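Sharing a structure below in structure tokens format, with a few things to ask.
Note that this complex is displayed minus one protein chain, with the remaining chains in position.
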Amino acid sequence: MTKKNIRKGALDIMFAEWLFFGLAGLSVLGAIGLILFRHPMNGAMSFVVTLISLAGLYALLSAKLLFAVQLIVYAGAIMSLIIFIIMFLNIQEHDLPDEEGKGLFLLGGAVVITPIALFLYKIVKSLPGSDTKIIGNGFGDVREVGLILFKNWLLPFEIVSILLLVALVGAVVLAGKKGVGK
Amino acid sequence: MFEHILSSMIFLPILAGLILLLAPVPKNGSRAIGFVVSVAVLILGLKLYAGFNGAGGMEFVEKCTWIKSLGIHYTLGVDGISLLVLMAGAVLFPTIFLLFSTKTKGYYGNLLIAEGAMTGAVCAGDLILFYIFWEVMLLPIFFMIGLYGGEGKISATLKITLYTIAGSLLMLAAIIFIGVSYHTQFGVWSFDIAKMAGLRLHGSMAVLAFAGFMLAFAIKIPLFPFHTWLPDAYTEAPSAATFVLSAIMAKIGVYAVIRFVVPVFGPEFTKYALILAYAGVIGMMYCGIAAIAQKDFKRMLAFSSASHMGIIALGIFCMNVQALTGTLFQIVAHATSTGALFLFAGILEERMNTRKIADLGGIAGKAPVFAMFFAIAMLASVGLPGTSGFIGEFLIILGAIKFNVIIGVLAGTSLIIGVCYMLWMFQRVFFEKVNERTEKFRDLTSVEVFAFLPIIILIVVMGIYPQPFIKKIEPAAKIQISSLLHNMQVADLNVLERGRNQEKK
Amino acid sequence: MEHTAQFYLGLIPLMPLIGAVVIGLMHVMTCRGDRLPNKLYAVLACVGPVVSCIMAFQVFAILRTLPVEHRILVHNAFTWFSVGELKISMGFMADPLSALMLLFVTFIGSLIHVYSIGYMADDKTFAKFFAYMNLFLGSMLILVLGDGPVVMFVGWEGVGLCSYLLISYYNEDQSNVLAGNKAFIVNRIGDLGFVLGMAFLFWGIGANNGFDYVSLRANAHLLPPAMTLVVCLLLFVGATGKSAQIPLYVWLPDAMAGPTPVSALIHAATMVTAGVYMVARFSFLYAHVPAAGEIVAWVGILTALLSAIYGMFQDDIKKVLAYSTVSQLGYMFAGVGVAAYSAGIFHVFTHAFFKALLFLGAGSVIYAMHHEQNIWKMGGLKKKLPITYLTMLVGALALSGCPPFSGFFSKDEILFSAYANGFKGIWMIGVLVAGMTAYYTFRMIFVVFWGEPKNKSAYDHAHEPPAVMTVPLIILAVGALLAGFLNFPALFGGHQLVSQWLAPSVLDHHPHAEAATEWMAMGASVAAFIIGISIAFVKFAKGVEMPVFSGFAKFAYHKFYVDELYDFLLVQPYKTIGAMIWEHFDPDVTDGPRKATAFLYGMAGSAFKVIQTGYVRMYAIYMVIGLSLISLLISQTLN
Partner (left out) sequence: MILNYLTLSIVLFCLGILGVISRRNVFTVFMSIELMLNAANLAFISFSRLHVSMDGHVLALMIIAVAAAEAALALAVVILLHKHKGVLDTNIFSLLKG
């Protein structure tokens, strides 16, 4: 490697760092928004922010396929489904549960969760550090992931497909019931 | 088939029972199947009895590895101790199928499973195998009381099930403790009871394990003060289940003490024998006295059965050949007499639609055959010479006197106590004037007479000529007692040595 | 010869037993349809006892041919059961003692069977009665012939059972059944003593040396004296139950509820004498401990006194005889108690004749009076029932001890032995009781047969029973008259055949007394008899109305309220305890731990119920809290 190339690499790293912090901040903000907004539509919108920034983070981790899938399937398909349903149900202010004591629950929850977070952090911290340089060589490409998926993970893949089918049928049966509540 | 005669006796009824439960079989068909299967088991049993040479050791042994890593084997075998228990079950079961014709197929299916499991529990030579059969034995009873019982069936079912399970779980813990101790002592896993005689257990853990075993068996027998499930269960259960419980299951409790507790926990057993003997004899008196206050004849018989079980159990704790042989003999004798009594009670209940003693009267005049059979079974139950009941009771009292005079004298009172409530009941049910209810009582049908005849004949034959039976059980009893006495001597020597060592210090 | 006799020994008890089984089965099999004719049953019923009786005479004859010291025949039918040291064979033994018992048991038993054919002719369950009777006789024969205590116990319990069955024979009447229950239960109390005595004896000497009478007798000296005393007393408890002595005599008067031939069989020849027989059988033990014998003698003579007092105030003909039986049994125990075993057994022997005679005679009277048993409603019957009257008179004289009737000799021998062996108190009470016996016996005779008829219509219909009933009466009367001469005292130049005969079996203590003492004792007895009969004659010969009892008489009439006392002291507490156990102790105390456990579980359940809000979110919160706590814990350890 040339010296210039090295400098450029360091700059890339620096840039990636900044990018990471930006995206991470956005995703956390989105998540906080999700759990704080009273109306689910607002929550959903801020959750979309989280999902998109997560897609960016995937890209930073050289997971190119996942980057695309996250954007298309998650932020795209699933979220639009959710938002569609929210709109479909035409949720008004009076439909929403009056969550008195929400703040108390949030505070208490935060207190309870802190040890879990610290514990997990402790574990993570003990892991060997590693750079997050974006690597090429097809790591995370469709082709490579696909090869692994269909070679090593064929059975789980098929099972997941069956799961999807079952979920489909289940959703049709559940939502398609006529005269429920009568 | 005849190499695996014991396995056939176990699994033939279990399989047939499962088929009855699962397959769509008509009611009468299932009764017929039940009868045929139980007769088949009886024939196998008779073949076994004929082939049994009674030298004192295990015969008809079947052994194959089951769970290798834990040294658990599928071991079956019969010796003098188990033979008669086994035969009592085999002989008595066909009777039930002949007698009760109005029940559903589940009833017959459960009975068959109970028969198989009991045979299994009696033959098992491996602790784990025994435990499994022991638990399986309870299931059909649970269903029979819960599904076909009387008014208070639910609470009775819960009581018996929880009580028994509480005991057997402690036993499971004790079995595991034994297995682990064996492993630490010999370096290999084994649950084979034949090998346990070499096991040396020490300390408070051994006492706890002993208590675990004894509790399980004391509940099943039942020994005072663990008898409280019995009156409810016996009363509420359908007659066949009561019959199975009293005639066979309780006896398996006694049998299990002899088979499993005595060889493994020799020192603990000898140490606590006196307390246990008191439990037995007090239970006999307590339940016998309680029986006089009963207004329900089934409940009275239940207390009577508990009372007899007290004295049967006492025979084990006396630790001499006479008492032990008496117990083993009485197991069969009591199975026939009390079993028959409960069956008679079932017939009475079915025909008269009542269990109250006060509602009955004058049946002897209406149904002489029934009365005669009942009287014979009753006399056997109170231990009249010439019936099967006397031999065992006499041997036990004799042994008890040798063991401890007070216990012997108390045990002797069973002669009086039994007769009091039995005669009282007999008077009110069979004698005195007939009333509107008993006016319609019809005597036993030919089928019923035919069903009872073997039992009645057995009662009389065992009373008049018991020696062939005793010949089969005595050698095994002697072996048990001699090993126990050996244990005691070893314990004494240990104490002596310890004393000497202390003196040296 | 000997072999035949041994063969007979097995058959003697078997014959009536087979009869019982055959008759019983026939009865049960035909009870639904047409009954078989009574005549068939009658023949079947009598075959067993009669054949046994003939064989008994054979055995007796064979025994006589043997030299005195070898007069023991043993027949082991089969090994009954054998466990460890205990080896019991179903063995039968004939020695002079059991042979003598055998003779009169089978003989009188047969006569009673014959008599019963007439007495029970109208009974609906004729066959059942004879099945029971045969069974009874069979059991009695096992009792007599048993070669060891255990076999004897079979018969012992067997007669107890049969007495229950026969006393509660008319089972539609509650009081009869209660009497049967009482007999069985009281007998069982005695049996407990027997069983315990047997057990002690077995562990004392039987375990090592064999448990039949021959071996026991040979080894009796090995038993320590204290132990011997215990065994003797326990066995005597058994005897008090069976032979109705204080304190277990209460069942016998009630046992009169059964048919009269039953009373004859139970009270005269067989069951009640079993206790005396047993004490004589175990004379080898009693001989070692005089204290035991003394207790036996005192209990016996006190029973005799007590029941004689009762007997003086009864108004039921059978009750009078019942108490006289108890009283005579008391004499017998006094006899065996003072170590005059042969005298006791001799009294058993003579008593069997005259008491069977009296009971059967009473049966005839009752039969003639259409089941009227109250003596005050009879009267003047001697014209209507001459045979019964004469035979009963013989019986009464024998019972009262009038010379030379059989009772005189046997009773006198007992009293003399008591006197000569130093039991002066017993002798005095005995003489007093002899007088009382004469009084109440002739009170009964005078009231029933003399005077004017009280119940005119019944009197008019009364007639002498058929020959099948009177012939046994006559035979027994001859026996009652002559049986005494078998043991004709040496004083009158007799040979005391019975005592000599029994000598090898029982360990008599022969008093050495002057002839003058003997004369004196005899004179006292005769004087008592004369006084007793005179008072009775003065009071009752003219015929009197039924007296109204008051004061002591009322007290005695109600048997000193002993039944009520027992009821209050034993039966009621027993029932109360039973009810208490069942209603309170069992559910509350014994079942307490179970209930407490259940209660604790219930409490715990309701405590934890609070957090089971049903909101999924809350469950998630619990989960997270748990997770959090675990995290904390693991974080600690990670450091």
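Lettered A, B and C in written order, each chain numbered from 1.
Quick note on the criterion: a residue touches a chain if its C-beta (ideal position, glycine included) is under 8 Å from a C-beta of that chain, and two chains touch if they have at least 3 such contacts.
For clarity, every value in this text was computed on a predicted model and none was experimentally measured.
Although it is not drawn here, the omitted chain touches the following shown chains in the complete assembly: A, C.
Residues 20-21, 24, 27-28, 31-32, 34-35, 37-38, 40, 43-44, 47, 50-51, 54, 57-58, 61-63, 65-66, 69-70, 73-74, 77-78, 81-82, 85-86, 88-89, 91, 95-97, 99, 102, 105-106, 108-110, 113, 116-117, 120-121, 124-125, 127-132, 135, 139-140, 144-145, 148-149, 152-153, 156-157, 160-161, 163-164, 166-168, 170-172, 174-175, 177, 180-181 are the ones on subunit A that touch the missing chain.
The missing chain lies against subunit C, touching residues 609, 612-617, 619-621, 624.
The rule we apply is simple: only the chains that are shown with their structure count from here on.
The chain pair with more C-beta contacts between its two chains, of B-C and A-C, is B-C. Among the other chains, the CA centroid farthest from that of subunit C is the one of A.
The distance from the centre of subunit A to the centre of subunit B, with each centre set as the mean of the Cα atoms, comes to 67 Å. Here the spacing of subunit B and subunit C, counted between their Cα centres, is 36 Å. One inter-chain figure worth recording: subunit A and subunit C are separated by 101 Å, centre to centre, where each centre is the mean of the chain's CA atoms. Counting partner chains per residue, subunit A shows two or more touched chains at no residue at all.
Shared contact sites, meaning residues of subunit C that touch two or more other chains, are absent.
The residues of subunit C lying in touch with subunit B in their complex are 24, 27-28, 31-32, 78-86, 150, 153-154, 156-158, 161, 164, 168, 171-174, 177-178, 180-181, 184-185, 188-189, 191-192, 195-196, 198-200, 202-203, 574-575, 577-579, 581-583, 586-587, 590-591, 594. Across the complex, subunit B meets subunit C through its residues 159, 163, 224-225, 227-228, 231, 286, 289-294, 320-322, 325-326, 362, 364-365, 368-369, 372, 379, 384-386, 390-391, 394-395, 397-398, 401-402, 408-409, 412-413, 415-416, 419-420, 423-424, 427, 430-433, 443, 465-467, 470, 474, 477-478. If you check the complex, the residues on subunit A that touch subunit C are 109, 112-116, 118-120, 122-123.
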